[in-house]
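Below is one structure, written out as structure tokens; comments come after it.
With one protein chain withheld, the remaining protein chains of the complex are depicted in position.
So, subunit A:
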Amino acid sequence: MIDAKRRTLLKGSLGASAIGIAVSAGLLTPGTVLANWPKDAFAATETDAALNDLLGSASTETSDQVKIKAPDIAENGAVVPVTVETDVAGAKSIAIIAAGNGTPLIASFDLGADAVPFVSTRIKMAKTADVIAVVQTEGGLLSAAKPVKVTIGGCGG
């Protein structure tokens, strides 16, 4: 546990010059306020581990029914617009993952009964990597990925 923590910290300080990622927000923050906030999933340093913690499985099927919109090149990794939508019936939740970040899970959206499976937000990306959208349905997890080239501060990526 201590080792794991140290590793995350190390990794964090190495990556901090780029853009911070919420490495171990759960570990470092005294007392998480919200009970249902998926702390472990957000602290996970691998995409698969994050998905396992969040959705109970990391086995996703690539689907062209999941549409992800993000720029090919993001000049500022601190603000990368991402839109995810799907026409799959019965989508329960949508997760957004930046595969190259120290803690890849960015956000998870639980969809209510009336929700249209569409979300749009802006995320931080530490480096050039895939942005992955995972849609949770009755039949399993569907995903789509979009590579985004990040050029931080114009120094090239």
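By definition in this document, a residue touches a chain if its C-beta (ideal position, glycine included) is under 8 Å from a C-beta of that chain, and two chains touch if they have at least 3 such contacts; residues count from 1.
The definition used in the following text is that contacts and distances are computed from a predicted model.
Chemist: Tell me the UniProt name of the left-out chain, picking from "ABC transporter ATP-binding protein", "Thiosulfate oxidation carrier complex protein SoxZ", "Rhodanese sulfurtransferase" or "Protein-export membrane protein SecF".
Modeler: "Thiosulfate oxidation carrier complex protein SoxZ"
Chemist: Looking beyond the chains shown, say which of A:Ala49, A:Val88 or A:Leu111 touches the absent one.
Modeler: A:Leu111
Chemist: Can you say which of A:Leu51, A:Ala70, A:Val119 or A:Val150 touches the chain missing from this structure?
Modeler: Considering all chains, including the one not shown, the answer is A:Val119.
Chemist: In the complete complex, which positions of subunit A touch the hidden chain?
Modeler: With respect to the unshown chain, the touching residues of subunit A are 12-13, 15-16, 20-23, 25, 28-29, 32-34, 36-38, 42, 78-81, 83, 98, 101-103, 105-112, 114-116, 118-124.
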